[in-house]
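Next up is a structure, given as structure tokens.
One chain of protein is taken out of this complex; the other chains stay put.
After this line comes chain A, so read on.
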Amino acid sequence: MNHVTAALRTAKSRLVVIGNGMAGMRTVEEILSRAPDKYDITVFGAEPRVNYNRIMLSPLLSGEKDFDEIVINTPEWYTENNIYLYSGDPVVKIDRDRKVVISKSGTETEYDELLLATGSDPIIIPVPGHKLDGVVTFRDVDDVETMLGAAAKGGPAVIVGGGLLGLEAAVGLQSRGMNVTVLHLAGHVMERQLDPSAGYLLAQELERRGITVITEADTAEIVGSEHVTGVRLKDGRMIPADLVVMAVGIRPNGRLAADAGVAVERGIVVDDVMTTSDPAIFAVGECVQHRGQCYGLVAPLFEMAKSLADHMAEIETDGYTGSVTSTKLKVTGVDVFSAGDFSGGGETEEIVFRDAGRGVYKRIVLEDGKVKGAVLYGDTSDGGWYFQLMKDGEDVTELRDTLAFGQAFAGGSSGNPLDAVAALPDDAEICGCNGVCKGSIVAAISEKSLTTLDEVKGHTKASASCGSCSGLVENLLAATLGGDYQAATVKPICTCTDHDHDSVRRLIIAKNLKSMPAVMQELEWKSSDGCHVCRPALNYYLLAAWPGEYVDHGASRFINERVHANIQKDGTYSVIPRMWGGLTNPRELRAIADVADKFEIPTVKVTGGQRIDLLGVKKEDLPAVWADLNSAGMVSGHAYGKSLRTVKSCVGQEWCRFGTQMSMGMAVELEKMTWGSWMPHKFKMAVSGCPRNCAEATIKDFGVVATDGGWDLHVGGNGGIHVRATDLLCKVTTDEEVKEYCGAFIQLYREEARYLERTAPWIERVGLKHVQERVVDDEDNRKALFDRFMISQKTAQIDPWAERASEGVDAHEFNPLSIIAAE
């Protein structure tokens, strides 16, 4: 139970709100904006947390958002507005005679006016087994946490109910790695929102994503002894399940009201100003029944909130007259829209547009020359326009011929989105969730000098709920402010995508994307197979995310990493064998000399990283050169890769009279531990045996400098164009610690840095403190990072030269397809 304490209490009228959900809090916000000083407000919420955006549970489940991103009102908001919040302490009784509510903890709170916003309960079909462990609904954050817990173990999941919520749950769980089956009683999914054609397209799309959809499926029993093991259908079919999500619908929650003797039918009965049969008690949201209708969508709730707030603030109002609703499915990459009555038949006529290539289906139902309903699949950009035409009851006879092509054609406006929003009338609805029209947004932008999307959200609520209209709002900002508007930009990886590096990395994990085509499809790449900028980055991100599982995509690597040598300006290659820690011996040196002679290698040079470079090797000779080096015990030095390059050393305590630690030994150990690891960019290390630092460790990505009592660990150095000395990460005492910190640091870099970002700019971007918090201060996290590094090393430490020299890997790289010789 959490209490947010209000700063001051005064002798105002006392308003008690039961329900800390979207409808209740929106009403409170609307009241505060009209009559900030009228009430002392107390809120009771059953869930032990602040108010959040319930329609964002699906992105929360799929991992596209985290909880902080869906919070609507922070604890500070309650305090600032002088609202006393009892969260996790539901009201159990209303005593209308004494005008008191009694909470579960026994608190009695008096009211002058009472607002019921108790929402709805998920319907649970009372089939045998519905109380087993592993049977959940999809209604609140606790449900999402249960589902995520089940998803972490993988296995099969069954969703009972193929409506809006059920399908969002199915896609979320599937993207979390579960094997999902949807059971739906009707003949096609989302039958209340979609006609059979759109339902079919949607089911196809779900099947393509690996979700099984069974229609006309009547659940007979949920099977299991303690925990669910499966679902049996009435026709005898058995579907295995470790998790069953009941998403068959909702029922208004009117229990408290009914117990207190307030009139309740299907929901709590209210009039047009949301007053119940008791004039001191109001009700809004999914718990109410208004003119015989109950609503389960967010837009009507917000319309109710406005009408009630007007009434409570004693502002003249027409009251709430009911809502015409539209629906959108919140599944990334699936665009579905429906509104109104699209059943057809009778006096109606319909316009149908299909484009199988793009997977687009549009159906607009007309009656008496007016739009009566619309179903859109695949391209929903004109959904808002059809909805507006429908609500306005506009005669569309003259537009009929081009109606299916959307507003850009019919409205005479050009394809330019700025012109399109500029052409909209002031009363055109922009944000369906919050019922905000263009006029109020434009007015807020000009009057309050708003310049960003977040400011518009804050002042008008437009795009503050499901967010699907944020593009329109941005266009409005641009149209209103002209050249002054700077869109909040993320820098896309390249022109193939709108995503930046960080969001691609996050979504690869969140959506469980395990191949390049999966990433490009699900993240809506704009080119068929990417380009030389995004493909190597994606290949790395996939490799880093799914070690041992993702199969490296050679065609997405730069030539150096494809042929494991460095291309030179004349098209020949340079070859650098690994010399652990910079140490070599006569046998290796003889082998190198023999190779240089045998293949007539023109240049042999010692590199800056203490290795020997053979320059000018012909491409077709590479496998034979490697075979000879391999047989002398040498492997690839990865001098060509975005990977661990070299570990330099000084001679250290082994030889040097100043040495305080065995730097050569440490360099060899570190190199043996880290070689072969693919990274965002090249990665260099060095180990110096005393603070004189002869190995120049303080311009390396990871530098180790011996001291009397141990080792100083340095990070983020660079000796390139912009010389940057390292930052001191920390001091450690044992050799084991050096290795653990080294592995953990590399893994953090591998997981967080953007492709082609060296450690120096990465650390400047995130800050040394960020790194220290994760690698130094948090021991558990350091060990977890180190473990992940070592796991990825299991499949990374394979000598690419040996594979190519003796196992014929990528033979096509080294031989011409054909040679034309003169007769």
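The rule is short, and it goes like this: contacts are C-beta pairs under 8 Å (C-beta built on N, C-alpha and C of every residue); 3 or more make two chains touch, one makes a residue touch a chain; residues count from 1.
By our rule, contacts and distances are computed from a predicted model.
Novice: Going by UniProt, what is the name of the one chain that was not included in the view, given "Xanthine dehydrogenase", "Sugar ABC transporter permease", "Response regulatory domain-containing protein" or "Nitrite reductase"?
Specialist: UniProt lists the chain left out of the view as "Nitrite reductase".
Novice: For the chain not shown, which residue from A:185, A:481 or A:567 touches it across the whole complex?
Specialist: With A:185, A:481 or A:567 as choices, the missing chain is touched by A:567.
Novice: Of the residues A:397, A:446 or A:527, which one touches the chain left out of the display?
Specialist: For the chain that is not drawn, the touching residue is A:527.
Novice: May I ask which residue of A:141, A:559, A:656 or A:784 touches the chain that does not appear here?
Specialist: Of the candidates A:141, A:559, A:656 or A:784, A:559 is in touch with the missing chain.
Novice: Contacts of chain A with the missing chain: which residues?
Specialist: 527-532, 535-536, 554-560, 562-563, 567, 569-571, 812, 816-823
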